[in-house]
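The complex appears here without one of its protein chains, the remainder shown in place.
Let's look at subunit A:
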Amino acid sequence: MSEMILLVLAMGLVTYLPRMLPMVFLKNMKLASPVKRFLEFVPYAVLASLIFPGILYSVENVPSAIIGASTSIVLAFFRFNLVLIVMGGIAGVWITDMIFF
């Protein structure tokens, strides 16, 4: 048990370091403008990569996932509140599951 606690603390440390080091060290560094530009694109690339194709397999049935995702996309396109977009996605999956599966 105490060994397992040490393991968890070590896992915490190796999780924390990649989060903390760039934040503290890059913050006040003068970065070349291509590097800055690169870092500006990171959020969009990360988001796209998080969404696709993972979303297809986020629930039991792929068709339900597609309906849920489409609901969210439509709501997001019209700039609904984020909570509504999330609820809409969940509802889309739930209803599709109820009807077809």
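Annotations for the structure displayed:
Please note the rule applied: a contact is a pair of C-beta atoms (placed from the backbone, for glycine too) under 8 Å apart; a residue touches a chain by one contact, two chains touch by 3 or more; residues count from 1.
We adopt the following convention: contacts and distances are computed from a predicted model.
Hidden from the displayed complex is a chain whose UniProt protein name, among "Xanthine dehydrogenase YagT iron-sulfur-binding subunit", "Branched-chain amino acid ABC transporter permease", "LLM class flavin-dependent oxidoreductase" or "MucBP domain-containing protein", is "Branched-chain amino acid ABC transporter permease". Although one chain is not drawn, its touching partners on subunit A can still be listed: residues 1, 3-5, 7-12, 14-24, 26-28, 31, 34, 36-55, 58-60, 64-65, 68-69, 72-73, 75-77, 79-83, 85-86, 88-94, 97-98.
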